[in-house]
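A short write-up of the structure that comes next.
Here the complex is missing one protein chain, while the rest keep their positions.
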Amino acid sequence: MGVDSGHPTVQLRNVSVRFGRMQVLKHVSLSIDRREVVVIIGRSGSGKTTLLRCINFLEEYDEGEIVVDGELIGYRTGPDGQRIRKSEREIAAARSNIGMVFQSYNLFPHMTVLRNIMAGPIHVRRMSRQEADAGARELLARVGLSDKVDEYPIKLSGGQQQRVAIARALAMQPKVMLFDEVTSALDPELVGEVLAVIKQLARDGMTMVVVTHEMQFARDIANRVVFIDEGVIVEQGQPRDLFSNPSSERLRAFLKRYREGYLL
Amino acid sequence: MLPTVLIDNIGYLSRAAGMTILLSIASVVPSAVIGMIVALLKIFGSVPIRVLMDVYLYVVRGVPLLVLLFFMYFVLPYSGLNLPPTLGGVLVMSIYFGAFMSEVFRAAIISLPRGQWDAARSLGMRRARTLGIVIFPQAFRLAAPPFVNTCILLIKSTSLVSIISLWELTMAGREVAERTFAPMEIFGGIALIYFGICYSLSRYGQYLEGRMRFGH
Partner (left out) sequence: MPINVSFLVRNLPLFYEGAVVTIELSVLTIVIVMVWGLVIVTGRVSRLRLWRLLAGGYIQLVRNTPVLVQMYFIYFGLAMAGFGLSGFASGLLALSLQNGGYVAEIYRAGFESISMKQIEGAKALGMTRWSLLWLVVLPQAFVRVIPPLGNQLILIIKDTSLVSAIAVGELTQTGKLLSERTAATYEIFFTLAVFYLVMTSIVGGMVRLYERRFAIAH
C-alpha cells in the first residue's frame, strides 16, 4: 500500500501561532497525503509539538488554515473572509477523527485498560457496550496486551501504557494519527516495543504525523522527514536524502549535534 | 464511671446530639453543592463571574461565621426577610462552608494533570463529558480527605448556632449545666459526644485516604 499522493489528508496553509510575544509557528504550510508517514524533527522548543497540537486544535492557531479530511479545523470562514471559531460540538467532532498519542501517555488512571479504550467509542461514538468491548479486545491483541485487559494503568510499565494509549486512539478509527514524542518518557529498554507497534501501523497504511527524537526510527518509518527550526519548516524530503545530504546549514548543525550524542 | 449528672441527662443530651447531626447533614449537603458550583464557576466562568466568586470567597473567608449568623438573626428581619431560625442557621452555615468546600473541589480539579484534559479532548469529548467521565471521578477521590476534614469543621461549627438560640447539643449542654450546677461534667460530657462524632468521621477519612489510589 503506497502513499496516495495528491490526496492530502492533512493540509496546513500559512499557519501561525503566537504565545504572547513569542511567535512559535511562522506561516507554516505542510500537506500530508493519505497513507503517508511524515516525521517531524527539530530541537525542543522548535515548534514541532505545537504544530502537531494545532492539527487537532488542542492548540489554537492565530492565522492560516488547517484542513483535515476536507474539513476546516477550529474555524470557519465568515462571509467577509473573517475567522469564526467553530462550536465546541464541531471542534469535538473533528477531534474524534484524529487520533493522538502523548509523551506522558495520559491514560485515565481510574479506568481499567479495557475501559480506557472503550471510553471514546462509548461516550463519543455512542457505540454499544458489547461492540466497544469487542473492538477494544481486538485492539489490545494487536498491541500485544491481551493479558492486561482488566489491569489499571498504574500496574503497567511505561511501554505497556503507551501501547494502551495507542490502542485507545485507534479505537476511534481515526483518519490520521498524531504521535507526540511518544517514547521520550520511556526507559530505553521499553522504547522498542512502542516503536514496533507504530511501525506496524505504518505498514497497515495509517496516515501518521510523528514528532520524535529517535532519528533511526525516523529513517526507518518516514516517507518524508520535515525539519523544523524556530517555527519554520527549514527542509523536508525523503529520509535518505535528508539525513545523508542535508542542504541547509541548520539541519547540518542539528544532525551533527545528534551524532555527537547530545540530547536533542 | 460517668458522673451521675451526665447519666441522668443522657437521654436529653442524646436527642440534642441527634439535632447536631441533623443540622450538620442539612448543612453539609447544600454546602457541597454550593462548593461544587462555585469551584466550577471559578475555573470555567467568564471574567465577571470569576470576580463575583472571588468577592464571595473573600467575604466569607474574612468575616466570622458568628457575625454572619448575627447578620441573619438581627439584620435580615429589618429588611422584611424573616427566616425561621433553623432554616436561617442552615442557610448561613451552607453559604459559609460552601466557600471552604469550593476550595477543596477546586484544588482537586486543578491538581489533575493537563494531560487528562488533552487525552479526553483528543478523543472528541466535550467539556461536560470530560468532566463527568474523566475529571470528576478522579477529583472526588482526591477531594475526599479534605472534604471529610471540612465536614468535621462544619460539625464543630454547628455549636455556634446555640449562640443565636437554636437548640442543639451545645445549647442543651448550657441548659443542663445551668440546671445541675455541674458545668465541668456536662461540658466535658458533650465534648466527648462531639469527639465521638468527629473522631469516627476522621477515621473514616483516613480510611478513604488509604484507598485513594487506583488499582491497589
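Every chain is named by a letter (A and B) in the order it is written, and numbering of its residues begins at 1.
Methods note: a contact is a pair of C-beta atoms (placed from the backbone, for glycine too) under 8 Å apart; a residue touches a chain by one contact, two chains touch by 3 or more.
This is a predicted model, so every value here is computed, not measured.
Student: Indicate each shown chain that the hidden chain touches within the full complex.
Tutor: If we consider the entire complex, the absent chain touches B.
Student: Hey, which of B:66, B:91, B:107 or B:142 is the one touching the hidden chain?
Tutor: Answer from the full complex: B:66 touches the omitted chain.
Student: Of the residues B:12, B:74 or B:207, I need the one that contacts the missing chain.
Tutor: B:74
Student: Please give every residue of subunit B in contact with the chain that is not shown.
Tutor: Spelled out for subunit B, the touching residues are 58-59, 61-67, 70-71, 74-75, 78-79, 152, 156-157, 159-160, 162-163, 170, 173-174, 177, 181-184, 187-188, 190-191, 194-195, 198-199, 202.
In this text, only the chains that are shown with their structure count from here on.
Student: Rounded to a whole Å, what is the gap between the Cα centroids of subunit A and subunit B?
Tutor: Their C-alpha centroids are separated by 46 Å.
Student: Considering the complex alone, what residue numbers of subunit A touch subunit B?
Tutor: 56, 58, 88-89, 92-100, 102, 104-110, 119-120, 123-124, 151-155, 165, 168-169, 172
Student: Provide the residue numbers of subunit B that touch subunit A in the complex, in ascending order.
Tutor: Interface residues on subunit B, with respect to subunit A: 113, 115-116, 118-127, 129, 133-134, 137-138, 141, 213-216.
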